[in-house]
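Every protein chain except one is present and positioned as in the full complex.
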Amino acid sequence: HLPFVLFSGVNVLESRDLAMQVAEEHVKVTEALGIPYVFKGSFDKANRSSINSFRGPGMEEGLKILQEIKETFNVPVITDVHEAYQCAPVAEVADVIQLPAFLSRQTDLVVEMAKTGAVINIKKAQFLAPHEMKHILKKCEEAGNDQLMLCERGTMMGYNNLVVDMLGFGEMKKFDYPVMFDVTHSLQRPGGREDSADGRRAQVTELARAGMSLGLSSLFLETHPAPDSAKCDGPCALPLGKLAPFLKQMKQLDELVKTFDELDTRA
Amino acid sequence: HLPFVLFSGVNVLESRDLAMQVAEEHVKVTEALGIPYVFKGSFDKANRSSINSFRGPGMEEGLKILQEIKETFNVPVITDVHEAYQCAPVAEVADVIQLPAFLSRQTDLVVEMAKTGAVINIKKAQFLAPHEMKHILKKCEEAGNDQLMLCERGTMMGYNNLVVDMLGFGEMKKFDYPVMFDVTHSLQRPGGREDSADGRRAQVTELARAGMSLGLSSLFLETHPAPDSAKCDGPCALPLGKLAPFLKQMKQLDELVKTFDELDTRA
Amino acid sequence: HLPFVLFSGVNVLESRDLAMQVAEEHVKVTEALGIPYVFKGSFDKANRSSINSFRGPGMEEGLKILQEIKETFNVPVITDVHEAYQCAPVAEVADVIQLPAFLSRQTDLVVEMAKTGAVINIKKAQFLAPHEMKHILKKCEEAGNDQLMLCERGTMMGYNNLVVDMLGFGEMKKFDYPVMFDVTHSLQRPGGREDSADGRRAQVTELARAGMSLGLSSLFLETHPAPDSAKCDGPCALPLGKLAPFLKQMKQLDELVKTFDELDTRA
Partner (left out) sequence: HLPFVLFSGVNVLESRDLAMQVAEEHVKVTEALGIPYVFKGSFDKANRSSINSFRGPGMEEGLKILQEIKETFNVPVITDVHEAYQCAPVAEVADVIQLPAFLSRQTDLVVEMAKTGAVINIKKAQFLAPHEMKHILKKCEEAGNDQLMLCERGTMMGYNNLVVDMLGFGEMKKFDYPVMFDVTHSLQRPGGREDSADGRRAQVTELARAGMSLGLSSLFLETHPAPDSAKCDGPCALPLGKLAPFLKQMKQLDELVKTFDELDTRA
């Protein structure tokens, strides 16, 4: 029962300065609370609703920012890949590489990720049942990589809505890999705005508590100093100024539930 | 931020002796933990899948059992009503009367329940969105009763499955009535067995923790000394022998989260 | 492969005159098209969203209207019952009595309906899978009535939305009872308006065609001369003035598909 690890940062690497500001605040807060921390930032948002949406700095520039963050703050970093050719160069910088939810069944990408030897964070697709994740885990294993994590980020429940099925965490824990909770993406309302997804960031603490009460390996967040002017997924982002009190609750909760015995309630 | 109240007991009043045994164990455990307790037992299961399913002792006999429990253990009791004519006699014994989920939109029943002046526990129907509960609250208020509680018990997600939308608790809290979590019914798999619903009682602790982490007014449980031989909803019942360690976790969790400040994460 | 029977009329019996007007138009149109016809009208809407919603004339007055329609137009009538005591008197007038979707699992009501010997139309609850309807059919059979019909009216798909699963008709046909399609209720958007359900009557022809293309026993409709001023479910009602061209399409479609051979596509 290790304490939870925080994977957090920004949705997209809007700029080097924003990334540095966000990383600095995270390092300060997590050190004070004793929470192991991994910086998260995307170099490309490859599936925006609109062709005109901001996509990010691109791989080359993005990896430079991630490298600077690693060196400046001495923290590991995570980022996501979208095409097979990105896996090797990204894994040279990123400690953890992430398989996007919509792409989680693309065999070539999965295999190329596996080959890097990096830790892989597999996002559960919104259209998959928890038990179906075993297929993706098996693909990675058969490609020679068992440094795997599973990440819940909500399941489609009717049109334009996501729900987090709390029973899914237990199902995924049975695969014996760490299970993480991406709480901010789970707050999305897909298609909820004219040109993009809407979100329910006012409820981020509630949803995060529910997940953390189960005793998870990791929590995944996206934050922004000014969510209303974020270039992507602002409606879901935790305001950076609330990071400290938010994490303090999560830390206390995590510590408590990890003292609990597992109860066999079958009989 | 009062401590949570436990509404718990049996699904159906299988017999006077079973009810007494279950009540006794609950009283012992809740006193030890300092949890306010209300005994729950149904006198009639009016919507079983099969006409041959056990339905219970009926209203007259059932109320006798509830009366004996009240007097013996000095605890309030809750039970559910299904038809308008039952409301008045049931409210003479029961401190809280419960509106079943499938019947939650039946105006005559709601009005008759309201007239009794008893506290009313309104189960959220599996087919209603959280925000739609305002209509049922309003029906009760207009019928002259504002001693109301709302109770989550899962929402239909595709065929033969229920999911608890943790964001729904927050939506329902906005109505300014106590919100309860019926965790055992939320574990149902409707239509999952040849003649009845299946359930996931092995996961009761997980789901209960997720709900309790939100800081709820009450928790609702059904228990059984031998779930596999229960006459109704055994697949969802908490084994009575696990009540003490289960509640101990809930109590600790409730105490912790009720020390948390509410965070405004809108900006 | 008999031609389809039309069950149609009004949602609620708003007044004797409205009911007569609607019945007269239906009789004229169905006679011209050669469609067997049963008049539909409810005497009580027992589960409106609001306590102040119009509920109807009540049982006594409603049955008088239905009786007058039977005698004036020489057509059978269908109406719905909500409580056990209504079954016997209603069955004296109504040729078919209907079990409401939300109440479809209430054993006492089902048993009392069965006892009347009337034909029973069982609405599939929005929260049940097609295969679960076998339990309700069995309840009726065990109560001594096998004059049964099943009626599709949409299934909950996420919050505030219904969908008609076209594969469900085939599953329900396997029970060897007539299967009817209530197309207008299937157009509901539950909770879609401030005080009531919204609907998609602009799409009634599309959805009706899809159902009728499967070769069904019956079609169920609610109509209104002025849907926008209807006292209940106007957003779903077929405008009475469009009944003739609408039914002409349904008749042609029904005739064609009932000439089709059943294809075994398993191998």
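Going by the order they are written in, the chains are A, B and C; count residues from 1 in each one.
Following the convention adopted for this analysis, a residue touches a chain if its C-beta (ideal position, glycine included) is under 8 Å from a C-beta of that chain, and two chains touch if they have at least 3 such contacts.
Predicted model, so just to flag it, every value in this text is computed and none were measured.
Touching the chain that is not shown, out of A:Ser15, A:Ser49, A:Thr72 or A:Thr259: A:Ser49 (per the contact rule at the top).
Across C:Phe7, C:Phe169 or C:Phe220, the single residue that touches the chain missing here is C:Phe169. Check C:Met20, C:Leu33, C:Ala88 or C:Ala210 against the missing chain and you find that the one touching it is C:Ala210. For chain B, the residues touching the absent chain in the complete assembly are 157-159, 161. Listed for chain C, the residues touching the missing chain in the whole complex are 157, 163-167, 169-170, 187, 200-207, 209-214, 226-228, 238-239, 242, 245-246, 249, 252-253, 256-257, 260-267. Residues of chain A in contact with the chain left out of this view: 46-52, 55, 82-84, 102-103, 105-108, 110-111, 125-129, 131-132, 135, 138-139, 142-143, 155-156, 159-160, 190-191, 195.
Just so it is clear, only the chains that are shown with their structure count from here on.
If you average the CA atoms of chain A and of chain B, the two centres end up 35 Å from each other. Looking at chain A, residues 157 sit in touch with two or more other chains.
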